[in-house]
Structures are given as structure tokens and as C-alpha cells.
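Notes follow once the structure below has been shown.
Every protein chain except one is present and positioned as in the full complex.
Lettered A and B in written order, each chain numbered from 1.
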Amino acid sequence: MQLWIDNQKLETVSERFENINIQKSENFTSIQVEKNQLIQLLKFLKEDLGFKMFIDFFCVDYPLHNPRFQGIYLLFNPDERQRVAVKCWAEGDSLPTITSLWKGAKWAEREAWDMFGVKFEGHENLVRMFLWEGYKYHPLRKDFPLRGIEDTYLPSLNLRPDEKPAHNYSPYHTVLPTMEDLERTQKARIQKKNQIVLNWGPLHPGTHGTIWFLFDMEGEYVKECDIVLGQLHRGVEKIAENLTYTQFIPYTDRMDYISALCSQVAYVNAVEKVLGVEPPEKAKYIRTMMCELQRINSHLLWLGTFALDLGALTIFLYTFREREKIMDIIEGIAGIRLNSTYIRIGGVAKDLPEGALDVITHFINDFPEKLEEYETILTTNRIWLRRNVDLGIINEEDVYSYGLTGVVARSAGVPYDIRMIQPTDAYDRVDFEVPLGRVGDCYDRYLLRMEEMRQSLNIIKQCVEKLKGMEGEKYIATDNPYVLPTLNEVFNSIESMVKDFNLRIYGEQVPEGEVYLSGENPRGELGFYINSKGEGRPYRMRIRSGAFYNLQIFTELIKGRTVADAVVLLGSLDPVVGETDR
Amino acid sequence: MELLGTVVVLTIKSLIFIIGMFLGAAYLTLLERKFAGHVQQRPGPLHVGPHGFLQPIADALKVLTKEDLVPDSVDKVLFYLASLMAFVPAIMILAVVPFGDPFTIFGVEIKPYITDLNVGLLLALAFGSISIYGVIFAGWASNSKYPMIGGLRKAAVLIGYEVALGFALVGPIMMAGSFSLREIVEAQQNMWFIIPNILAFVVVIFCILAETGRTPFDVQEAEAELVGGYVTEYTGMKFGLFPLAEWYIATFVLSAITVILFFGGWNPLPLMGWLPIPAFVWFFIKVFLLFMFFLWVHWTLPRYRVDQITELAWKVMLPLALANIFIVAIWIIIFG
Partner (left out) sequence: MAIKHNNGIILTTVEEVLSWGRRNSLWPASVGLACCAIEMMHTAASRFDTDRLGIIFRGSPRQSDVLIVAGTVVNKVAPMLKLIYDQMPDPKWVISMGGCSSAGGPFPTYATLQGVDRIIPVDVYVPGCPPTPQALLWGIMELQKKIKAKKEGKLWEEIPVREVPTASQPIKEKSPLGF
């Protein structure tokens, strides 16, 4: 199912604007526009054609082209369910800011500045998004090496003088920031206007990883807030440009490590789309089932840490008890507990082991009771209500302006669920409901996630029923030339061995083109933009992270609230740093 | 000569009380960890000593021999004073808490209390209030943002609940006609004071939770918000004194006072007076049940926000405590 802009609208655009270049293909439709017309076009798309939801903005580097950088804006029309991409060359390495149209572009533009060195005219505070002030390079440029520039002498403290290092160890390392650099980074974000500036994070028990919040506070009330990200920026997008498509699958796990399987499915679907691979029916159901198991797993972790942040210590351990069961199921099926690289291009890595469906059936029969238990302790708890109700209200306008997705968008009543809008795998053949919120506060988001777990159970139940009748069917489409053969085939046939060798060494030779496809992660829309130049590696891979955009609204919602509310708010937005920072 | 004898006896008694409380508090940590473990479907300390029985000893050894780190930026005098200010008053309350009736062994009369002051309850309240200073000092002296916020939060909570607690205790005092804790217990031989004072009891429960910093009122060291609250900068035993004083000794002593005021102290349970159980055993059973109740609340509920806590103190608890005085006054007019 394709969601790109229809021809009628494209005609309207081309009538209105001259000098535009429309590229229409099956997987990606873009309108290329001159820099001076960019704002008008975007405004036209937003106000007249209904593309009011901001999805993503990113840059692509073409070192041999002049101008060098191309900015790509992704927009969505929520009423007619259409996407459109707008491309614009950054003449003079700069682009006009679009933060006046969509507030959500603020961080995306900071990221483009950080990664490519593209300036934005009129941006309110263009600072580095992930790296620190004083860092000399723009790492996603094509001429910057993956390993960075190793110019700092930083040997291991554990290596004895007489010892030979065990691996290819170099005493030189890429540059580390000093404390002064970090202080400068902080000062660039926020100026002290009130009583104290509180550094909440980055290594703080309450910040869900390593997010660094800056609160300018008056008493305990937060007046101004900004967030420093990048404490887990590992350069995943740069890595993607240096690996084959199959090799990149493990990195999708390590981005959103709480919902590894969902990220894998989202990525693999995008690659399959551009390769034209159709996975077998069984693999689709397995993927859907595993995704939903992972969704429950992720929501359980959220519930546990959310309750822990609010002081209910025991819920945390109760949810982890159920998580262990799901982890065991995943370990039994995929072989690894947490970062299970289970999904492959064209199917799944292994068949379901014997008895897996029985274990899952047992779990889905057992789980509603436990869910009831959590709800008994929390849902109508007076304290829980006082902490959650009417806090952090998000309305529909915010959703479109900030590009909020996932539960955060649905709590505001926007029915934005990729599983419904653009069903991949077996989602179009299972029956489920998308719960929507009415108020848009933290309590709504809590209720939605609880309800989503029930819906996920329902989906798993249907998948298990279906899979019971599929025993012995093929779980990976190895007939396709782009799909890695199974181990058994490699050992038994010479053709498969050659194919395996070719694919592993040279990678999948993806035809030239672009694709943007997303999946419904527990944290929001996880989209993959892949730009292929017909090689075994992507020319540019952009990961549109749901948590990145969801977190952005935190700075607005916290204003006038206390630090105690920050915990609740952050918990209800549920970011994962691995995904926001990539 | 008689004076010297009294001094010696009192010193020995105090030492026994203090050392007993130290060891007791150490093992209360084990009790809490075991209790929390079983609430959370896990075993709790298990491998250090038989069934984890030596865990508090190991913890104490470790904490006592840890490097005593004092950050450069702190106010050194207040920094040291704060941990003492938190700990000493908590243990001082023990001076007026009786654990049972005087009894005779081998012809020697033993009084299981240090002194029986006629203003015992007032003294206990006064010492309880002093510990606020420990908290504020700790927050201020650390010269750091999180301890500062934690200390101020705790101070706000304590001031609110001290007032409510003071008024809630008036009811039992009116009924007993005395501030002496021993006389209050003796006045309850026929009927426990909880019967007309039920409102006061509710207030006292809330106040103890708030004063000892247990959920739902543990805003001062809410880990997710403030790392460790006002103890963030403390290391070693200077740190150890705070939770020991707050979570264990204060909870224990306040539970004891609650039992004395509302549950008849060492009087046996109704209809069970014929059992051959010594008075102080009855007392400890009641205190432990109450202590367990606090643990149970702590490991179950989420926590309030600090403004909600103070709101609760001034808008709900204080009126309730005042209403209790009114009810008890009517009760005394009718029955007394």
C-alpha cells in the first residue's frame, strides 16, 4: 500500500509553481524546488493541500554537486493519508528555517547543522544537536571517515607496559570534549535568567538513560528548559553507509534496544520494498507476532520505570517478572534475549522451534490477570491520579506541528497508527483496535499503553491461531536472488554457497532509487529513508525516530511545572536515548 | 552514694539502650530488605551468612571503613553537624519511651525505661522537631543543587506535619490527664485510646510516614528526581546515619509512641491477658506489627508531589486533628 501524493495534487502544485521538478516513483515521490520558493511551496502544501503534519527533515551530501547539500522535507496529510517529500538544494550551504511553519523542525535543523554544517537562516538558536560546541567536524559529510580523526593520545589505563594488546588497538583516539567544552555547550543552550540552572542528567537515575535536561528554575518551578542530546550518539547513520543492508540489521536493535524486533521489522520492510522482495506468508505472521510481543515487552518496561519514577517501587519488579517471561520466549525463538537479530531480508532467521506456540499461548492466557494486578494498584489510585491527571496536555495542533507520533499522538485523539495507515506484514489481516485519548494528558497516555497491551495480546492470539496451521511452511523466501540462503542450503548446494558468498561480500545490489517506509514502534513512527545508488551499501540512510520528535515537546510542556512533574512527563513521553541519539 | 548509684544505673541503662538500638536498627535494615524482597517475589539478602543474617554486619563494616570524603565546596562545620543533628535527637527520644512495667528479677527491681518524666511526650515531640535542623543543615551545607532542593522539601513537609502531629497527640493526653507515657499506658488498662481517637490515629499514621520519609511522602530523596536528596553528597558513615536515624530508629520510636498512645502500650490484647506472655513482649509485638505496616505502605504506593503533601498537611490533617480534640472533649464530658 502506497501513501504518496496523488497526481491531482501534483498538478495543482506544478500549476502554481514554476521551476519545480517532480520525481514520481513507486516508493518515493518528491518535489524539487528552488531555495527562494521553498517556504512558499511548503506553506502551500501545509495550508492549501492539507499536508499539515511534519514528519522529518534531513540532508543528503553530494560532494561533487554544486551546491553540495540537499535538504529533504517529509510531510504527511492526515486526512487523506498521503505523504510528500520536498527537496531543495542548499545554495551557499544554507537553507531558510521552517520553524515558523512547524515547531518540530527546530531539532531536525540543529541536527542537520551538526551533521552536515548546513546553516539555517532565522533559526532561533542554531547549536550542535548531538556533538559539543567546539567540535571541529561535521561527521555525516562524505569526506569524513567513519572512524573519525584519531589525533588524541589516549592509551588504555589497564594495559601493562610489557603486555601486547589483544586486538587492533591504537593508543590514539578521536577527540574527547573537556569539561569546559561541555560547559560551553550548556551555556549555548540556555542562559540563566531565574534563580538556578539545574542540570538534570545526563547520568541521573531519573532521566531514562543519558538525556541531559537544563532547567532554569524559580524555586522548584521550571521557567525555561532545553535538552542536550547526544550522550548516546554513536553514529548509526554513518555506520549504515559503510555496511551492507544485512549487516545493518543488528544496529537497528541497538538503536531502540527496548523494542528491538519492531525496529528490525521496520527496517527490513523498507529494504524489502526497495529490493522488491516478498517474504513468505508464515514469516509475515511470525513478524507480526514477535512485534506485538516486543510491544508488550516495551510497554511493560515503560510501566515499570514510570511507576518507579513515581515512587511505586514494587510495580517495577512485578513488570520485570512478566518481562522475563517474554524475554524467555524471545530467547527461545531468536536465540538472544534483548537484541535479537531475528528478522532477515525476505523472512526470519529461524523457524519457530517446537512448542514455541504453546508457550506463547500459555503466556497470553496468563497475562491478562497480571495486567489486572497492575491496574488494581495504579489506575484508580488516588496518588497516581493526582500525579498524572491534567499534566502535560497535548492537543491536535501540537501533534501536527511537532510531528508527534505513537501513543503521544493518539493520546491527543489523532488516529495516527502506522499499523492502520500503512499496514505491513500481516497487520492488514489481523483484527485490532487503536485506542485514542480524549484529554491528551499523562493519565491518558498511561491508559492508552495499558489498552495497547490488551490489543497486542489480541493480535498475538490471532497470529498464533494462524501459525498453528502453517507448520513446516517456508519461513524465508530464499528463492529470491536478494535473500541470504539458510545455513542448511549453504552446506548442501553449491549455488546457494556462491549466492551466500556474493551477498555477504558485496551486499544486496539494491537498484537505484529512494524509499521511505516506517513502522509503528512502541515509541512512535520509526521511519527509514534509504537512498541507493545501485551499490551494496546505502548512499544515505536516514532514521526518522519517533522518540526524537516526541521528546521535543517536553521543553514546552514542562514550563511552569516542577521537577517532580518532569519525571512524570518524561516517563509518559517514554523516549529511548538509543533511538533519539542514534 | 545513692546519687552515684543512680548515675551508674542510668549510664548502664542508656548504654544498653543505645547499643541495643544500634544493633536493632542494623537488623531492622535486614528486616526491611527481607520484607521488601518477599513483597517483590524475590528472596532478599540470602548469601551473606546463614540466610543473609550477616548482611547488616557486612554493610556496617563497609560503610564504616569507606573513605570519608568531604567535598571542597561544603561548609565543613555544618556538614559534620548535620548528620549528628539528624541522628542524636532520634535516639534521644528513647530516653522517655518505656518498654514495659517495672518488674523484679532476683529481688532487684528493673525498670525497662531510662526515665519516667512527667513531660515525656513533650520531650519526645521536641526532640523530633530538632531533627528538622539536621535535614536543613545537610541540604544547605552540601552546597549543591539537589541536596538543597531535597532539604527544603523535607523542611516544608516536616513543618506541616509537626503541627498536625502535635495536635493529634492532644486527644490521648486529655484522656490520660498526663504527659507521662507510663501513666498514659496505665490509663488504658480497660480501653485502648484508639476508640475515641480514631481520627487522631489516622493523622498520626500520616505524620509518621511523612516525618520518616517513606512513600507516599518520600519527596526529599526521590531518587528519580533528586538522586539522593539531601544526602547526595554524604559518604560513609556520615551518610549511613541519615537512613539509620530516619528510616529505622525514628520509625521504630514513633511506632512505639503510637502503640503507647493508642494501643495500650504493653497491656495485652483484649481477651488474651491470661496468656503467660511478659508485658514487654506484648509491647514489641505491637510495635513490630505497626513497623511492618509502614514498610508495607512504603513498598506499595507511589509518591505525592511536595506541594500536594503540604496541602494535605494543612488542609486535611490539621482540621482532622482539631476535630479529634473536639470529639474527645465531648467523649470525656459524656463518659469521663
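We adopt the following convention: a residue touches a chain if its C-beta (ideal position, glycine included) is under 8 Å from a C-beta of that chain, and two chains touch if they have at least 3 such contacts.
Remember, predicted model here, so these are calculated numbers, not experimental data.
From the touch rule at the top of the page, work out which displayed chains the omitted chain touches.
When the full complex is considered, the omitted chain touches A, B.
Looking at A:Asn36, A:Ser156 or A:Gln195, which residue reaches the missing chain?
For the chain that is not drawn, the touching residue is A:Ser156.
I'm checking contacts with the chain that's been left out. Which of A:Gln70, A:Thr97 or A:Asn339 qualifies?
Once the missing chain is taken into account, the touching residue is A:Asn339.
For a quick check of understanding: of A:Arg68, A:Lys238, A:Arg387 or A:Arg449, which residue touches the chain that isn't displayed?
A:Lys238
Taking the entire complex into account, which one of A:Trp89, A:Phe120, A:Tyr251 or A:Phe432 touches the absent chain?
A:Tyr251
If the hidden chain were put back, which of B:Phe127, B:Tyr161, B:Phe239 or B:Trp299 would touch it?
Only one of B:Phe127, B:Tyr161, B:Phe239 or B:Trp299 touches the chain omitted from view, namely B:Phe239.
Across the whole complex, list the residues on chain B that are touched by the chain not included here.
33, 37, 40-48, 52, 54-55, 57-63, 65-69, 223, 227-228, 231-236, 239
Touching the hidden chain in the full complex, which residues of chain A are there? Just list them.
Against the left-out chain, chain A lists 130-132, 137, 139, 144-149, 154-159, 167, 173-179, 182, 202-203, 205, 209-210, 230-235, 238-239, 250-251, 253-254, 257-258, 301, 316-318, 320-321, 323-324, 327, 337-339, 577-578.
In this text, only the chains that are shown with their structure count from here on.
Just the number, please: Cα centre separation of chain A and chain B in whole Å.
49
Could you please specify the touching residues of chain A with respect to chain B in the complex?
196, 198-199, 204-206, 220, 307-314, 317-318, 321, 377-378, 381, 383-384, 386-387, 562-567
For a test of understanding, state which residues of chain B touch chain A in their complex under the given definition.
Where chain B meets chain A, its residues are 36, 39-42, 145, 149, 153, 215-216, 218-219, 222-227, 299-308.
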